[in-house]
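What you see is the complex with one protein chain gone and the rest in place.
This part shows subunit A:
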Amino acid sequence: MSRIRIIVNGETREVEEGQDILSACTHQGVEIPHFCWHDALGSVGACRLCAVRVHSGPEDAEGKIEMACMTPVADGQRIEVADAEAEEMRAHVIEWLMRSHPHDCAVCEEGGACHLQDMTVATGHRTRRYDGPKRTHRNQDLGPLLTHEMNRCIACYRCVRFYRHYAGGRDLDVMGAHDRVYFGRYEDGPLESPFAGNLAEVCPTGVFNDKGWSKDYARKWDMTATPSICSQCSVGCNIFAAERGGRLRRLQNRYNGEVNGHFLCDKGRFGALHLPDGARLSGPRVRGLDVSAQEAITAARTALERGAVAIGSPRATLETNFALRQLVGPDRFFAGLPDLEAQTVARMAGLLARHGAPSLAELERCDAALVLGEDLTGTAPRAALSLRQTARNASDALAAEKGVPKWLNNAAQVAGEGRKSPIALVTMLPDALDDVAAWSMRRAPEDIAAFGQAVAAAIRGERADAEATAIASALQAAERPAVLSGFGLARPEVVDAVAAIAEALGEKTRLYLFPPEVNSMGLALMQAQGLERAFEALEAGKAETALIAEADLFERADSLLVDRLFEAAKEVVVLDSYATRTTARASITIPCADWAEAAGTVVNHEGRAQRRFAAYPGAPAAAWRTLASLSDTLSGWATVDDVLAELGQALPHLAPARDAAPSVTFRTPLGKIARANWRFSGRTAHDQAGGIVRDAERADPDSALAFSMEGTHGAGAPPALRTGYDVPGLHSASAAPYLTDANGGHLQEGDPGISVLAGFQGPDAAPALPAMERGMRPVPLHDPFAGDEIGRRADYLAKRCPPAQVMLHPADAKRLHLKAGDLATVDGLHAEAEIVISDAMPEHHVGLSAGRVAPRSLSRIVKIGRQG
């Protein structure tokens, strides 16, 4: 692609060839009004709002009115956005669209952050001249996550284009004809796609909105926004955490060109907020008694003096895990995971350090992919959405051969003839991605690594079975083949098989390995061993106390092991934000900030360290702060910068984590960066005493962000600290493309996050799975709507999440005398799950919903029975 010159509103601009006028202008920061165009969805020319006058060259004095989104840029083109005739046409389009728009803005959640509102205000339309009746529609019940208000629809088709073409959903469509088109499901019911929540942002008006936010509503201008990182999986999507009155009201996408682009999954968007009252740890307790914070600290210090092991968590930040490590020393710092998982993730980190760790944006550019063993939609949903785009590349390439550019969305789909990039799925159960896969292969968990090794052998030119050879040749033929796997099956040897494939394919491989949690990778990079080693240390009398931060051990490890660990420990000190099975067993509990309440750094699957910040003041202290107060040697830690500086000295490969975001002393010319909007209302309504709210109470020691409206707003801040897009006149998510360099491109100042993999040496091989006796082997089942130990309790997500399952093959069920629908027991203990019988389940295996029925990695046989 070459650069060409176009003249926009009299100014010469250099843009990339081969795109439409609207995209080119938008990324240059020139606003052309639009509805149906979307950065990620391309152009369809449905709304007719982006009319501009286009002169083909200097000699074309008259020019003509064209749709900017449907017209390619050409060298020497002159574009007038403010042309009188074009402006008049746009005003008419708005007036037509508003003809049936309800008088709803006052009772519409979108109001104040509505693209339709922005465009209407911009054209000056205010009075409805047509006095005929308004067209109306009935709404549907779309389940617990989204609202539906069809009267507000302007028929831009963005929703179906996203839901069906981009996200592969089948149950939302456009129906009817003429001006009566209807966007909805064929019947009432929850939207099936785990990406449906994006409709709330994709819709330029208020048809679809976030139901939880609607119930606990505040206008966008009334909520502070804090840059944060989703806590629900290892992708680490960038989000805005919106808060008012000390409550998280809504999570929204924050554009990061390398990670999540414009979209989140529902687990991320609706998990980990709207938690029920009483879920939080109320206050510090020592041996069942409520005590003051100081008493709890003193008790914990005494417990630590008796010798302690510290147990970190993949849910906790680098800062908290490092504080634990410093408190007890590297030899006594362990991961709150089975050793199997800890070593497997370390192996993943080592492989990614060696072969390179590409981003999800790079995955969308790949031309072939192999998913080995991973239920990607269940474990890292956003990555599954990216893989769906990978699948479309062959179709786009065919269209391009015929001269149809990708951005011409509908035409490119027809010209692409439905051709799919070669994607191979090798999974245990039927997969949500089967519809985009060229090969959907089912294998028992034990056979998946062997199949991967066969593919690697075929790539090396050795003999292999027909399927492995076919997949191998597709990967070899590709310019950018992606190989994806993870810990979803809890089988370490799959990671080694992926390593063999990457080795055989050579440098062109794009390697993706998804560990289970938000900071799994960060914990692995701190080289901690698993819980078994912690138990041994306690058992051997090297320590008496177990100090645990932000981990429910029962969630991740075999309860037999955890029980033994708790018995071996004389004292159990737990810091956590929510009450869990582990806090219930602790002798000392100290509440700490949850994921949204404190600044901290987490490392995602690609080794990208990203910083999140406190969404509101007044929350309990971050876990690392309380931990630092347990030792005099850590008392010098005042901010996250201090912690990360010391982390960089102790573990040099993690040193870049300090630069994941600007330091706490960073200031713009206007000072700090404001979390609150200029129009934040009601600031003096609480002012009962007539005094001034002291700034000290609202100070944020761990960031350059202010809990007020004073300071820099929007794009004036560095990308990692942005609290909004803040494009003048645009208040919705549709403002994001004005800050990027191309459709689906990077933020103009660079995407946030920094890699911390360089220099990390992982183990040479994944650990061996212990041999199991004959019996029912557990396999974790994942669900895109099942959050982590905190996300599962989130009110709205919990309502959407299907019930937990214990899945058996019919032959096993018959042998064990179990019927579908029976309430299951696992090892004689009641599980809150029903027996599900499925042919898809391999024999002698039992699928257990991860976290809900059993921990995700359970390397021993289990006994399945029926309750009562």
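Details
The rule is short, and it goes like this: contacts are C-beta pairs under 8 Å (C-beta built on N, C-alpha and C of every residue); 3 or more make two chains touch, one makes a residue touch a chain; residues count from 1.
In this text, contacts and distances are computed from a predicted model.
Within the choices "Cytochrome C oxidase assembly protein", "Sugar ABC transporter permease", "NADH-quinone oxidoreductase subunit I" or "Multicomponent Na+:H+ antiporter subunit D", the name that UniProt assigns to the complex's undisplayed chain is "NADH-quinone oxidoreductase subunit I". In the complete assembly, the contact with the undisplayed chain comes from A:His178, out of A:His178, A:Arg463 or A:His817. Of the listed positions A:Val30, A:Cys105, A:Ala742 or A:Leu816, the one in contact with the omitted chain in the full complex is A:Cys105.
The omitted chain makes contact with just one of the residues A:Ile6, A:Ala40, A:Val54 or A:Ala218: A:Ala218. When the whole complex is considered, the residue among A:His137, A:Arg585 or A:His731 that touches the unshown chain is A:His137. By the touch rule set out above, subunit A reaches the unshown chain at residues 101-108, 111-112, 131-139, 149, 151-152, 175-178, 180, 182, 214-215, 217-219, 221-222, 245, 679-690.
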